[in-house]
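Worksheet: the structure to be examined is printed underneath.
A single protein chain has been omitted; all remaining protein chains appear in their positions.
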Amino acid sequence: MSDAAAIPADAHGHGHHHPDLQHHFDTLDQQHEAATLGMWLFLVTEVLFFGGLFMAYLIYRVWYHDAWVAGSRELSIALGGFNTVVLIGSSLTMAMAVRSAQTGYRRATVGWLIGTMVLGLTFLVVKVFEYKDKFDHHHVPGFDFQVDQAHAGIAGPMQIFFSLYFTMTGLHALHMIIGFGLMSVITWMAYKGRFSPQWSTPVEMSGLYWHFVDIVWIFLFPLLYLVDRTGG
Amino acid sequence: MSSLFQIIPEQASTLAPKVDQLYWFIIGVTAFFGILVSILVVYFAVKYRTNDPLAVGAPITGSIPLELAWSVIPFLISVVIFGWAAQVFFDIYRPPDQSLEIYATGKRWMWKFQHLDGKAEINELHVPVGRAVKVTFTSEDVLHSLYFPSFRTKADAIPGRYSSVWFNATKVGEFHIFCAEYCGTRHSGMIGKVHVMEPAAYQAWLSGAGGGGTMASRGERLFGELACNTCHLADGSGRGPSLVNKFGTQEQLANGSVVNVDESYVRESILTPQLKVVAGYQPVMPTFQGLVNEESVMALLEYVKSLQSSSGGAAAAANTAAPPAAAPAQENR
Amino acid sequence: MEMTLAAPRVDYLNVRHTVASWLLTKDHKRIGIMYLVVVSIAFFVGGLFASLIRFELATPAGDLVSSDTYNRLFTMHGVAMVFFVLIPAVPAILGNFVLPLMLGAKDVAFPKINLLSWYVFVIGFLFTIYAMVTGGVDTGWTFYTPYSSRASSSNVMMTGIGVFITGFSSILTGLNFMVTIHRMRAPGLTWFRLPLFVWAIYATSLVQVLGTPVIAITVLALAVERGLHFGIFDPVLGGDPVLFQHLFWFYSHPAVYIMILPPMGAISEVIACFSRKNIFGYSFVAFSSLAIAIFGFLVWAHHLFVAGISIYSALVFSFLTYAVAIPSAVKTFNWTATLYKGAIWLKAPMIWAICFLGLFLVGGLTGLFTAALGVDVHIHDTYFVVAHFHFIMVGGAIMGYFAGLHYWWPKMTGRMYSDAAAKVAAVIVFVGFNLTFGPQFILGYLGMPRRYHMYPEEFQVLNVLSSAGASILAVGYVLVAVYLIASLFYGEEAGDNPWHATGLEWTTQSPPSPHNFDVQPVVTEGAYEYSKREIKVV
Partner (left out) sequence: MSHISPKSTYYTIFGMLMVLTGLTVFAAFHHLGVFNFPVAIGIAITKATLVILFFMHAKYSSRLTKLFVGMSFFFLLILFTLTLTDYLSRGLKTYPGGAAGAGYGVRQAAPAHGAAAGAEHKEGAAEAGH
């Protein structure tokens, strides 16, 4: 394609074009706005993506409240709470990373990004332990699912609870893994000094994505772990 | 039946003319608008045609009054259709009080109908003419849909709950039964015939061979075999509530809410008893999911329904000797 | 190709010829052409299944194929046509090609993502094709549980994965177009100067972005239920199969508007151009697209009137369904009024557009039957519904797609096809289509359920008529393929603006240069200012 040939000539000509300005945009501003808008639209789709599961959750929670309470109490509030703190913390570090990139502090950007990744990894490791616990207690639907005697009568709905638990948290974890991959690339780019106060769009976009993942968890935590903890 | 030029199926129920009248009305409305627009399009296309690529049309950009007219008028007509159709819809889905009850289950790939007096038939349904008939049905496997084209009614059969259709046949004869919801390999073979008979002939058919006790009596037998009667004592002294005169009432639940004792609730209480426990009782009843099939549930349901006032005594007998097979049921509760 | 005079102009087709230059292109025009290729293959595959279905249904007995095969045929027909033809046809082919041109932009906002969405589409298609050749799938394109999650022994997973992946292509395309329309318009190109096709694409993209994720999650939930034996809709555990239908149709009803809105946009272009007039009631047509997109999300449960939803809920959805009918009616009336006192040039695209009007009219009006609660109980899941949605999706969407394709073909290829052949094809398709699906309305009201492999003998006459119509229809489509392909080799050069149309896409060369415009266009007037040209008295 001719444009492929045309751009490098332009870009390396040290002319008025910023090296990261793509040929079909007029200004970096236009490019940045387009990217921001695109990212937000993508997050719109993500909201509705998780929304379908929340819909199912809502119906079944009202129908099978007892099963929801029983299922919820099988989850560790300590681990869930710890993970909530970790994830919100990672949102903070991410916000700081974006800020550092915008203000042009390369080392700080890299540092905050690594911090975010460490916290993200912590979350995932804790999640692995939680999942393992569910396997040990036969609370994984489809894998020799069992409930104790007291809940025998609501075993079916409890299985639905755990189906939703695993689908929702599994999808969330998948999003985190994708975010982790994104972050690795961004960190490398930041380390290489690719970002500047004029152009830090990729960091900002990853930030938006990461915060969204955080928001999903903000809803998942009370909905799955805290259905009703009063009494025994 | 001149099937070649037939464009609507036979009207064989009281619902059919209602549906057809609405159908013809909508045909009238749509034909009017369809023909009007078609004629205008063709007329304009012919009248204003030109072969000169450089010709230009008149500078008309629009007209608010026209826009309003062709938004509001179709909307008003739509509202009329909506209202009329809603009325017919309510007629279709609200069975009259005094209906002849028939139970059915759909399973791949057949319809099994059960009459209250015990007669069961597969892919055939005998009903009397001139009497409202209500078919209560569910599915044992996947979705089906019980469809009587000549009666203009259908409803999906959904595993896990009851649906119902009703009709009042107006013509003696044989009519189609179809499964209208795709259900797998022999979906198109899941068809049958409904035989509408004169009441006398129907009675004769009912009293013919087959049967083996009414549904209620079968239900009563199951009630004993499954040891339901060890807890659901008629005098209310058992570990479960008495079921005498229970159907059609309201029940206070342990969690504070109130539930109507209808077909769905009875069915649910047999299969998943611990989801809605009656106030004042312990959640000790075992689930019968997997132990009884839908037909047995229907028999039990019919038995519970039969326990009204006088007939209650039958159950109250409460033969305390529980069948051994079901005895372990209570132990772990 | 060979050029006669002067040096050949550089255009997007001849700028490079290597396979890699196509497979790695970020040029929206080339991506549009690549979609055209894949969608045409899918159309052929889906059409093949359709022919087999109609062959089988010529006789009441199941004598051509087995029931299992038949069930796979109609399912794969539906899957191929819905997800790989109707949804991408106009947005991904025509939209990709002309949208940036119409906006006076060099490309879409995210060219790499545009290419990515083509690859995602192809990967999804390959998964689906793989599912088809390794045993097929027999759930119906609607994938209703519990049949799909528990009972079916066919390739549900593989097809589901294909559909899931393709959904992302649709999302990415919609997202790309929305940002493009917001951020890449030429100077002076305000919203109310935009061609109506752009409005339609914008409305479509909105549906793609908002609706597609819901089907993605629904298919995913089906997949975990089937693959991992989770239970989300499983009635044995207390789950509700009707919930699946709610979630499924939350996308799949608006998806109908993904299919029909862009062809409506194309029709607006064609009708304005060949009437040499402003479109009648521009802003009403423009906003009706948005209204359809938004109202389209409020009506899904009209697919569930007999599926076990509450009768009160059915009332709500029936009423809202009538509300969404109004914007479609408004469009039709405006198109008709546009013809009034036009200078109507009956070239092939216009003939296709007029045929579209006729078929869409029937499709839209028969929607009044299916939305009417009392009638719908009877015709739900019968051939009436089959006929209705084919009139919308094939009579409407595919006819509109062909109208648009004929309109922009000279721009895309630089070549002109045979006008006469195109007109003949349009008429053949129109006649064949009516003969195929007209009788199905009667069949449906007579009570013949859809998805039936065998049927009672009294339905045979109408079925034979329908099958006969289908063969005429097939001839029409083959004819289109023949003369369009022939035009590539033998067609005369089209010139930059063969239709003397307004619109930025006609101001550049045909085929356009890789950068679309040599000089950044500036817009100073509305989209269809034909009347401002030198007036010739009609």
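Labels for the chains are A, B and C, by order of writing; each one numbers its residues from 1.
Heads up, the rule we're going with is that a residue touches a chain if its C-beta (ideal position, glycine included) is under 8 Å from a C-beta of that chain, and two chains touch if they have at least 3 such contacts.
Worth saying up front: this structure is predicted, and the values here are computed from it rather than measured.
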* **Residue in contact with the excluded chain [from C:D27, C:E56, C:D240 or C:E269]** => C:D240
* **Absent-chain contact - pick from A:S91, A:T167 or A:T187** => A:S91
* **Contact residue for the chain not shown (choose from A:S76, A:T122 or A:Q146)** => A:Q146
* Asked: Residues on subunit C that touch the omitted chain in the whole complex?
  -> 146, 150-151, 153, 182, 210, 214, 229, 231, 235-240, 242-243, 246, 250, 297-298, 300-301, 304, 309-313, 316-317
* Structure fact -> Contact residues on subunit A toward the hidden chain run 28-29, 32-33, 36-37, 40-41, 43-44, 47-48, 51-52, 54-55, 58-59, 61-64, 77, 81, 84-85, 88-89, 91-92, 94-96, 99, 102-103, 141-147, 149, 152, 155-156, 159, 198, 200, 204, 207-208, 211-212, 214-215, 218-219, 221-223, 226-231
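Definition applied: only the chains that are shown with their structure count from here on.
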* Asked: So which chain ends up in the middle if you average the CA atoms?
  -> C
* **Result of counting contacting C-beta pairs for B-C and A-C, higher pair** => B-C
* To do: Round to the nearest whole Å and give the separation of the Cα centres of subunit B and subunit C.
  => 36
* Structure fact -> Within subunit C, the set of residues that touch 2 or more other chains is 236, 238-240
* Structure fact -> Among subunit A residues, those touching two or more other chains are 64, 156-157
* Residue ranges of subunit C in contact with subunit B within the complex -> 62, 67-68, 71, 138-140, 144, 146-147, 150-152, 235-236, 238-242, 275-278, 280-284, 305-308, 311, 314-315, 318-319, 322-323, 325-326, 329-330, 332-334, 336-337, 339-346, 350, 354, 357-358, 361-362, 365-366, 368-369, 371-378, 380-382, 442, 445-447, 449-456, 458, 461, 499-500, 530-531, 533-536, 538
* To do: Write out the stretch or stretches of subunit A touching subunit B in their complex.
  => 64-66, 149, 152-154, 156-157
* Asked: Which residues, counting only subunit A, touch subunit C once they are in their complex?
  -> 1-4, 22-24, 30, 33-34, 37-38, 41-42, 44-53, 55-56, 59-60, 63-64, 141-142, 156-157, 159-160, 162-164, 166-167, 171
